[in-house]
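One protein chain is absent from this view; the other protein chains keep their places.
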Amino acid sequence: MNWKFRVCPTTGLKVHDSAETLIQVNAVTAIVFLLVGGALALLMVLTRWQVVHILPADYFYRLLTLHGIAMLVAWIIFFEMAVLYFASAVLLSHRLAVPWLAWTQYILMLVGAAMVTVMVLMGKADVMFTSYIPLQAHHMYYLGVILFAVGAILGCIVFFATVTSAKVEGAYEGSLSLVTYGAAAAAIIAILTLAHGAIALIPTWLWALGVIPMMDPEAYILMFWGFGHSSQQINLCAMIAIWYLLGTLTVGSKPISEKYCRTAFLFYILFVLIPSEHHLLVDPGLSAAHKVWNTGYFMHLAILASMMHAFSVPAYVEVALRKKGYTKGLFGWLKEAPWGNPAFSSLVFSVVGFGFLGGISGVVYGTEQINIISHNTLRIPGHFHATVVIGTTMAFMGVTYYVLPLIFKREVAFPTAARWQPYIYGTGMTIFSVAMMFVGGFGVPRRHWDITAADAVFQLNYGPVVNIGLAITAIGGILAAIGGLMYCLIAVATLLIGKKIPQEA
Amino acid sequence: METEEKERRVNYWQVFYDDIFLLFFLGAAIFLISYTIWGLIELSAAPLSPLV
Partner (left out) sequence: MAEHNDEHRPRGTVVLIYIFLACFVIFTYLNWKQLSDVWTVG
């Protein structure tokens, strides 16, 4: 058979035509959702800033629902599909197996995401992205989520098919490369995750249709978080695979011990899913034994794995820079690092923000005892904007600066703006996350339109510190929204007017 | 002789690490038993609310 390949002039990788197109459509769709989610974020953060408070209550919850979906579900998972195809077909210089299945993935996810978006905007699904029972959305909403999830499973299957056919046809020998190994871990976790999603949402869909008379809220929560939290671990694996990739691309770092990094991925596959339990720590239906077991020792092996990655990446970068001759003192290498390369600065924000802000807060808030005072407060969105935004989103943004020339064959437009973008986004999000965690420490609830309870018979006053904290949160959020907008504009401008890079067939 | 022995040991581990389908199976087993199935058993044993 005859497949069309081209050879990338910068990396020498062979790029299969269909792989390239699929990476492009998934990545572009992801960025569109990021743009939508960012616009909503701006409105929401200006509502939680009590002094400004621009949205009415119903719109606040509606947009909050859509923000969660557009960001956490659509932006992240569309981008991950691009990463999976990249890590299999492009990095192995192999053809993408079953392109039609990959197209089915894309179309299902697109239709699903569109259905969900329309339902939420019509006001038929003000249920937050968690859609806890007994809240009920229109049945088309659940169907949209299910179609999206099925599409994502197909993407994982295409990934495994590509890796397997590369092995069978001898495109690689022995072990997979580390980045592909990480993507494989992500795909394994994805399948388990999406299976839980199906068990949670298919009955709920039937319930919304009236086929099933009653749902058990607690069983729903158990299954939902088997899906909702575990899907964060897909992001985690994808992010870490990108960390290694960015280390290599930006400073030429090489993993010193492959075994060490693979062991960390192995811990993920085995132990990273059970911490879904931290969402259930205050729920009455489960025993303390179940809670403590699942947030206990085994979970800490997964945390250990995160620390292994989060410290090996800077160590590899340090070694690579020292080998280039930047050996002065303890931190001379840091001074000489390529700070003007947006992929590198994104990498640094991602590693530091994920480890220091997201990692530490997550481990502490996810402890059974501490969860009693942190559950459903603003501490939690503070924590996960550090992981999923500074960590995952910034890693994805950073790798975009390489995907644009490699896959879209264009030079990044507005290079000066691109240099600034990670700093603006990263600083804004850091301020936002820290301020939110701080305010949450005073017991300010998350998902709350008006913490002063203005229309209620009682009045609540959290005091001036909280008001200032919410203002700082908003300022950080605005800064991040600007940085996010810059990223979207740079990406779109590159596609439309970026200088074409000449290619050989 | 000694190095040969070492190489063989390393290779066993390598086979384990590289077998992504085996890892998939193990990951599924741990998660399903310790989180999902145990959780569902506990919930099904919980008494129904008198309000229902």
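Annotations
Each chain carries a letter (A and B) given by its place in the written order, and its residues are counted from 1.
The rule is simple: contacts are C-beta pairs under 8 Å (C-beta built on N, C-alpha and C of every residue); 3 or more make two chains touch, one makes a residue touch a chain.
What you see is a predicted model; the values in this text were computed from it and never measured.
Every visible chain touched by the undisplayed chain in the complete complex is listed here: A. The chain that is not drawn here is touched, among residues A:323, A:375, A:410 or A:447, by A:323. Among A:38, A:182, A:228 or A:355, only A:355 touches the chain that is left out of the view.
Residue A:311 is the one among A:132, A:260 or A:311 that touches the chain missing from this view. Looking at subunit A, the residues touching the absent chain are 256, 311, 314-316, 318-319, 322-323, 327, 330-331, 333-334, 355-356, 360-361, 363-365, 369-370, 372-374, 441.
FYI, only the chains that are shown with their structure count from here on.
Centroid to centroid, with C-alpha atoms defining each point, subunit A and subunit B lie 24 Å apart. On subunit A, the positions that touch subunit B within their shared complex are 160, 163, 174-176, 184-185, 188-189, 191-192, 196, 216, 218-219, 222-223, 226, 230, 259, 262-263, 266, 269-271, 273-274, 276-277, 280, 285-287, 290, 293-294, 298.
Residues of subunit B touching subunit A in their complex: 13-14, 17-18, 20, 23-24, 26-28, 30-32, 34-36, 38-40, 42-43, 46.
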